[in-house]
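Selected chains from the complex are presented in situ; the others are not included.
Residue numbering begins at 1 within each chain, and the chains themselves are lettered A, B and C in the order written.
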Amino acid sequence: MFDLDSLLIRSLREDIGSGDITTESCVSADAISSGHFIAKEPGVICGIDIAARVFALVDSKIEFKVNSSDGNYVTQGMKIAEISGPSRGILTGERVALNLLQRLSGIATRTKMAACELQSSGAAITDTRKTTPGLRVLEKYAVRTGGGTNHRFGLSDGVLIKDNHIKAAGGITNAVRAARALAPHTIRIEVETETLLQVSESLEAGADIIMLDNMDTQTMEKAVKLIDGRALTEASGNMDSKSLAEVAATGVDFISMGALTHSVKSMDISLRFI
Amino acid sequence: MFDLDSLLIRSLREDIGSGDITTESCVSADAISSGHFIAKEPGVICGIDIAARVFALVDSKIEFKVNSSDGNYVTQGMKIAEISGPSRGILTGERVALNLLQRLSGIATRTKMAACELQSSGAAITDTRKTTPGLRVLEKYAVRTGGGTNHRFGLSDGVLIKDNHIKAAGGITNAVRAARALAPHTIRIEVETETLLQVSESLEAGADIIMLDNMDTQTMEKAVKLIDGRALTEASGNMDSKSLAEVAATGVDFISMGALTHSVKSMDISLRFI
Amino acid sequence: MFDLDSLLIRSLREDIGSGDITTESCVSADAISSGHFIAKEPGVICGIDIAARVFALVDSKIEFKVNSSDGNYVTQGMKIAEISGPSRGILTGERVALNLLQRLSGIATRTKMAACELQSSGAAITDTRKTTPGLRVLEKYAVRTGGGTNHRFGLSDGVLIKDNHIKAAGGITNAVRAARALAPHTIRIEVETETLLQVSESLEAGADIIMLDNMDTQTMEKAVKLIDGRALTEASGNMDSKSLAEVAATGVDFISMGALTHSVKSMDISLRFI
């Protein structure tokens, strides 16, 4: 909440610099405008309250009425929100508000597509740490808005033992034991595996979650059977180029996909003045 | 320069939180590692010095050797850089460094493709303010790295008179005059036009740059002829879905494209330990 | 706007430190006062809304009524504003509010004097980057308030090629070409010249603005004739020690004067309690 305001003020400063000279010169201080935010393509809205907050920070006299809340699916041409108030503030805040709204809606829309593919399976789509620096809280929120779940937020609220950690610790068993000793007991321990042998070792070491990384679906299926509910399972590795339904059919609990946040196509939304 | 460090520290804090518990538990404080940054697909590198700076901030004992400087085109499998030093720092900084390097290289690669399309024309590809909040300096740098030019940085270093400014000011002539009076004399004045009539009016009002927004190429061609070098010309409006060569053939000076920064596909780069 | 609040809070912190012990001990928390801001010498008011904002930040229950808006000329003894509310907040905020108001009014008054000298000429008085570190936005605002225009805000929103840039680039022509290639097309290019030869070369190189630096008025007049409207002209160099009217008579467009902001005599304004 505090971080949101900090982020928005930082973003507004970045854009406004020493002042919006076009607006200040062309638009009088007491001019009033109103307009609509219009979806120019179908998608899942995310960030509408954030857009509203941007305008509130620019000028508290701007009124913002939300028609489609976060998570709503809208079709092309729909009015997402209405805005009215001092023209200067609306023009000055427009770009920052749209930049965030379009990006987050793009992420939510992409996540929703993945979630739909998984609808009849027991697997959930989940995100990664491959987010835009500075925007992680928002981008992970967009993933939830689109129907996905969140993986750990960062390095301090989850343990994910990767290849290099295993080597450095002298094997999976040592690594899991070391992590147990240091990590708060409120946190689960996940091990990244690439072979069935590593899956076995992780299970015996007491891993809570086993990541099946870059495995073909047959191996993944064997791994899931081997684990047999004794740990959570997470499929990973270029999942944007695979059939999610096929991956889900192996029985994994989670499918994590970096592309949800690292390769985003903004949703086309525009502000049309009346 | 100062802003870069602030941004990187903010990004590292976001990821590291209260500590990298996996690395701290599994990897001893005196362990040493080395590795290569590998391009997993062809593209234009951008942000390699920024990646180096991330690691320097995490641990000044990490050494980073750049093989491919910013602007270099690399093919799949090429080593972009080498890293060596304390394992903990390398593992802790890896994600933030890659998140930035991949994103900026994605932008540079996309820009280079556009610049190539325009190579035999007189037109330049240019960016917009549709950047990721907080990353504008870096994203505009990536556009230059890919061979594009920058439009104004933000609202204070350029005048761009749009539809709503024109209405509020009571016409193009008034708007240009008002902007001239307020804006530093070091800044040019640009007017957004959608019709030839507006182009004429802008010219007479003394606009320095005329944006030809959402015009079909025939109209654009007429506009360029009408202007006849008395103002710079900039084509705009969903340029990612058009043939840039065809647009350039109208004779415009600049083609601005929001998609360069608002819809980015990260370039696939990974850190492989030896 | 955000920067203003940051600046004011920083200024208040600087003055208040760990608390205003005089006021806290002598004045009860529920005491109420009112007073007037009085001009103790004639001048142009600037910063009255900033003063109001200082008090609003100290205690939102303080009421502040503006009698003379920014840009108004006031004579000695005139009431500029009225204030009323909690005595503690008024006493605690008084010094910071006055320090800003007096300084900005001093700049506006000095600028107005210069602008008056130029009234019947076609030249405008403009500022420089010789401002107080941290206060540039406000001091440039004060210059506009006094009837001057602003030069570029800083190093990123204007190109000003000086002697050393010319040497480093290998001549004026190279320098102008290099700047054109890097600078956004929304920004004009200015070259600093000291001789008519340099004026010619700048013109041919396509400079948009030519600074006539430390020239005597005869040379300046020749330069203006030589340029003949093909570029904007700016007279510069210890302009506070010259007759502005005489300089203006050469036909230059702008006269820039560092003394407007680097050598300021605060306007004498006091807060008198009733």
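As a convention for this text, contacts are C-beta pairs under 8 Å (C-beta built on N, C-alpha and C of every residue); 3 or more make two chains touch, one makes a residue touch a chain.
Not measured: the values here are computed from a predicted model.
J.: Total copies in the full assembly, please; the file places 3 of them.
T.: Number of identical chains in the whole complex: 6.
Please note the rule applied: only the chains that are shown with their structure count from here on.
J.: Of the other chains, whose C-alpha centre is the longest way from the centre of subunit B?
T.: Ranked by distance of C-alpha centres from subunit B, the top chain is C.
J.: So which chain ends up in the middle if you average the CA atoms?
T.: Smallest centre-to-centre distance to the global C-alpha mean: chain B.
J.: Taking each chain's centre as the mean of its CA atoms, how far is subunit A from subunit C in angstrom?
T.: Once rounded, the distance between the two centres reads 45 Å.
J.: Could you state the distance in Å from the CA-based centre of subunit B to that of subunit C?
T.: Computed value for the inter-centroid distance: 33 Å.
J.: Starting from the mean Cα coordinates of subunit A and subunit B, work out the distance between those two points in Å.
T.: The separation of the two C-alpha centroids amounts to 22 Å.
J.: Give the residues of subunit A touching no fewer than two other chains, as numbers and ranges.
T.: 16-19
J.: Of all residues in subunit A, which touch subunit C in the complex?
T.: 9, 12-13, 16-19, 57-58
J.: Quick check: in the complex, which residue numbers of subunit C touch subunit A?
T.: Checking each residue of subunit C against subunit A gives 1-3, 136-137, 140, 153-154, 157.
J.: Can you list the residues on subunit B that touch subunit C in the complex?
T.: On the subunit B side, the touching residues are 126, 144, 149-153, 156-160, 181-182, 184-188, 190, 209, 232, 234, 253-254.
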